[in-house]
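What follows is part of the complex, with its chains left where they were.
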Amino acid sequence: MNRKIYLDNAATTKVKKEVIEEMKSYFDEMYGNPSSGIYELGRRSKEAVENARKTVADFINADEKELYFTAGGSESDNWAIKGVAFANKDKGNHIITTKIEHHAVLHTCEYLEKFGFETTYLDVDEYGMIDLEQLKSSIKPETILISIMYANNEIGTIQPIEKIGEIAKEHNIIFHTDAVQALGAVRIDVKKQHIDLMSMSAHKLGGPKGIGGMYIRKGIKIDNLIHGGGQERGKRAGTEGVQNIVGFGKAVELASKNFEQYVSKLTETRNKLMEGIKNNIPDVVLNGHPTMRLPNNVNFSYQYVEGESILLLLDMDGIAASSGSACTSGSLDPSHVLLATGLDHGTAHGSIRFTISEETTDEDINFVIETMKNIIEKLRAISPLKKNM
Amino acid sequence: MYTEIVMDHFKNPRNVGSIENADGVGQVGNAKCGDIMKIYLKINDDIIEDAKFETFGCGSAIASSSMATELIIGKSINEAVEFSNKAVVEALGGLPPVKVHCSVLAEQAIKSALYDYAQKTNKVIKGLENYTPEDEEVHCH
């Protein structure tokens, strides 16, 4: 087995050659502290950070003064939610989010209960879509924040962000969206979509791990999550991870070039994989929305079998993927996202997510379909469930 | 994450399948928890002559059922009742802590099959007097 097919790009991506190249000189040449602007080395670092900031801001149609660097998507989510909650608690204590958010959002909302905040978790339909009517009817006078993810990391479903933004705006409620999976995969326009706060993470689009961003619309009241030095216009303390910020900027620059082309190529490959699985393997259920989904996401449940065993067999054939089964995570329940779409536990346990990249070839796709066919057959042959059906 | 023995039993599970007219059949776990184990026993003169399994579950669950069936074939039913998941874990060269419960499932599946045998044959198996298989299915893990 020599072939290696990495189809877990929603977990993290390989850092792009051009990104590594760009980062290089910030380790031992331009290693100054951006806050030490008085001397040349410091100024250079500062400049590099500001250039990256402009690149990322431009990509989402934000002003560069509204863009802040963080250590990743989780920090951004925590910051957005805790920061808005603590800064606006005189206005109200109610937050609206969904049942399918990333744990960085869900666990943060749970934590805030300790401080007297209350959260409404919106349902989703079988495709993972929220119901705008339910959103509207959940709004109370005490609602200070709506946090709804742009695109889901497991099933790829893309929410009607602009409509949500309009509703939030009408009611004068702050709107945060976790766009960690969306950045670089869909066109984002924070102005047009009325987004007030948005979480981003570089390692999901060919940038380095441990660096992310947050868009904060001018005028939004938000407390710091990390207090201290005056970095990031006093909003996020800590010496900037300059080399990582430069890498983030480069990754976004690359994504913004040939964006439409990239997306349509990805979509085409994704559809081939989706069709191939549907047509070659019986008893499968597509998770997520058939069309309103991320261009890189293919997620099926394979009935009568369990996800971890599939992943182990895939790994033996050099294929990396992920599963929503509880057995992979060591937790008791399978993915909260799959359960929220109405899947029963058994079916949810048999889910496999493939997330492709632009490096994924048709040959890869065919190999994956063939391999999956064999694996599912093999596992079903030893499954007690199959016969009972 | 898994030992070579686990991976071997996972890749090439021994004793897969069912036994027609088995003397004892036990099924534990449920799909909700992501694991179901079904064990078939062929018993002659209180000796387990053959054992087969079907499993819906993770790598550890499949390897545990494979190893468990290997270990109990040839044992007397009294020995089999004493059989514990520790023996499976040991024989597999260890399991990750979060996966030990999958081997417990194997122990329970065997007990459940022995119970079924005792019911069918009206035998009292020492150590199984207070056993009720339903108990095992209430909670995940």
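By written order: A and B. Residues from 1 in each chain.
The rule is simple: contacts are C-beta pairs under 8 Å (C-beta built on N, C-alpha and C of every residue); 3 or more make two chains touch, one makes a residue touch a chain.
Not measured: the values here are computed from a predicted model.
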Write the stoichiometry of the complete assembly in this structure file, using the chain labels as they appear. A x2, B x1
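Here is the rule we use: only the chains that are shown with their structure count from here on.
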Between subunit A and subunit B, tell me the centre distance in angstrom, where each centre is the average of that chain's C-alpha atoms. 41
Interface residues, subunit A side, partner subunit B - complex: 304-309, 312-313, 316, 325-328, 330, 332-334, 344-346, 349, 381-385, 387
In the complex with subunit A, residue positions of subunit B that touch it: 2, 7, 10-11, 13, 16-17, 27, 30-38, 53-62, 98, 140-141
